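Missing here is one protein chain; the remaining ones are kept as they sit in the complex.
Labels for the chains are A and B, by order of writing; each one numbers its residues from 1.
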Amino acid sequence: MKPKQLLEITLGVFTSIGGFLEVGSMMTAAQAGADFGYQLLWAILLGTICLASLIEMSGRFAAVSGHTIADALRERFGLHFFIVPLVAMGVVSILLLAAELGGMCAALQIATAVAIRWWAMPAALLTWLLLWRGTFGMIEKGVSMLGLVTVVFGVAAILLAPDLSGVASGLVPSLPHEKAAHYWFLAVSILGAAIAPAVFYFYSSGGVEEKWDESHVATNRIVAWGGITFGGILSGAVLIVAVLTLQARGITIDHFDQAALMLLDPLHRIGFWGFVASLFIASFSAALEVALAIAYLIAQGLGWNWGEDLKPRDDARFSVSYTVAIFVGAILLVVGLDPLKLTLFTMALTSATLPIAVVPFLVLMNDDAYLGRYTNGYLSNAVVLFTVLVACVLAVVSIPLELAGG
Amino acid sequence: MPICLIRDVLDNKLVDSDGQNAGRVDGIVLELTEGGPPRVLCVEVSPITLGRRLNRRLGDWMARLDRRFGPERGVPYRIPITRVTGMGVDLRLDFRAEPTPIFAAERWLRERLSRIPGA
Partner (left out) sequence: MRRHHLAGPVLAALLSAGACSGTPSDDEVRETLASWSATIRTAGNAWLQHDVPTRFAGDVLSAAGDALQGEEESLTGTEHTMLRGRCAELRALIQPMRDAISRRDDAALRKQLATLALFDARLRSEERARTGP
């Protein structure tokens, strides 16, 4: 392997690891650990495998066809069909964006004791500024690399020396002994947090921004699987830490402040600030990605000029799209929507709407007009389809139950 | 050379002579000729056409909105099929789309954005 390729892979893997955790995956994993011990590790495993498959497919699609998913959705399925994922994903993504901004604000509240709603506009402004002035490379590589701070959870998990047989048995799906509705709701939220369509739609746009071609297919496969797998391991680490520091004390997470106690045991002050930094940076990079994903979806669907590398005046409608999205997300926080509840419900809602975003994409991945000989194999189709349908069915059942039970 | 209009023309992206994205084919206009088969007259690129495809009233509302931007507006922008070349997945136009109504909203926004530093 050439040194340049090796560098690209390393960079890509670190970017994926750093970019994996965000407020959704952190808080769902933490809640799962605090409420159900190791039992829900299988959901993280399943979500990780599914996401890695989708990311690899997304990259392959961009590299071979030179098109983004949104481009192909409209071209292949036409306007009447495209409207459905456009609206569904648009709505869910705005909620997701609000949740990520909420994660940034929660981190700032933990650090300063100033309430979340006061941080909403500053956080939105910071996110907007980076999109306005930054380039794709800066955001993708730079901010995601900062996300490597989340490795602190891995370090803590190792230091806490978890019971490995307990961890192993958690990787196998099991039925809950009690609080079934909450268990399945959390399972669904974990899956939704891992398999956010905004992320793999974004990834295909990234591939086109970076002008990938067929020669990138192999590198992409390594980066997608390597990066996402390690990211998933970090997610598992969050859960394990929650088991050993929160569940062990009987602390359940009803407030972000309680989650902030997670890393104190093994890492003391470093653990506290490590949590704050992780939550902030992870949510920040996700906010940037989701805002871009929304703008990409609209701009590509309607055939506008788009590109983070372009100056805002050269793709004015694209730039205005992410600006409006960020502003709307911030408003939801300012009016007082509880960010923790917002996060969990948005993750569950993502699961409920997964088939809308994923199934058409799977159809595209089997279309040789776009992919030539790089179409999907039977196994990838099966794994993704299975996960997505399971997530959806569970979501449709458990969301109303969770809402009813409070 | 036979082309599949729906699959390869409708909803496909247009790229102008400068390489800029010039919207998507939102509609296709056929001309019915006496004693002969219908032929493609032009393509439409317009949010009005988009709106009408989804719901007639929505399309009319968008037309009314568009009319406020000028007397000659309020109707979908049409490109004669002769100006559309290159049937790859993206269709190429042989002219610059920048001064046309396709870029109207873009120009309008660009003007206002130029007041914000960093644009």
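Basically, contacts are C-beta pairs under 8 Å (C-beta built on N, C-alpha and C of every residue); 3 or more make two chains touch, one makes a residue touch a chain.
Computed from a predicted model, the values in this text were never measured in an experiment.
Write out, one label after another, the shown chains that touch the chain missing from the document.
A
So which of A:241, A:282, A:352 or A:365 would be touching the chain we can't see?
A:352
Among A:121, A:233 or A:261, which one touches the chain that has been omitted from the display?
In the complete complex, the chain left out is touched by residue A:261.
Determine which one of A:137, A:173 or A:336 touches the chain that has been left out.
A:336
Please pick, from A:45, A:62 or A:88, the residue that touches the omitted chain in the full complex.
A:88
Residue-wise, where is chain A in contact with the chain that is not depicted?
Looking at chain A, the ones touching the missing chain are residues 88, 91, 109-113, 249-252, 254-255, 257-258, 260-261, 264, 268-269, 271-272, 336-338, 341-342, 345, 349, 352-353, 396, 399-400, 403-406.
Note that in this section only the chains that are shown with their structure count from here on.
Provide the C-alpha centroid distance between chain A and chain B, rounded to the nearest whole angstrom.
Measuring from centre to centre gives 35 Å for this pair.
Spell out the residues on chain A that touch chain B in their complex, using ranges where they run on.
Answer in residue numbers: 65, 67, 71, 74-75, 78-80, 82-83, 132-133, 302-306, 311-313, 316-317, 319-320.
Contact residues on chain B for chain A in the complex?
Its residues touching chain A are 6, 10-14, 20-24, 26, 45, 50, 53-54, 89, 105-106, 109-110, 113-114, 116, 118-119.
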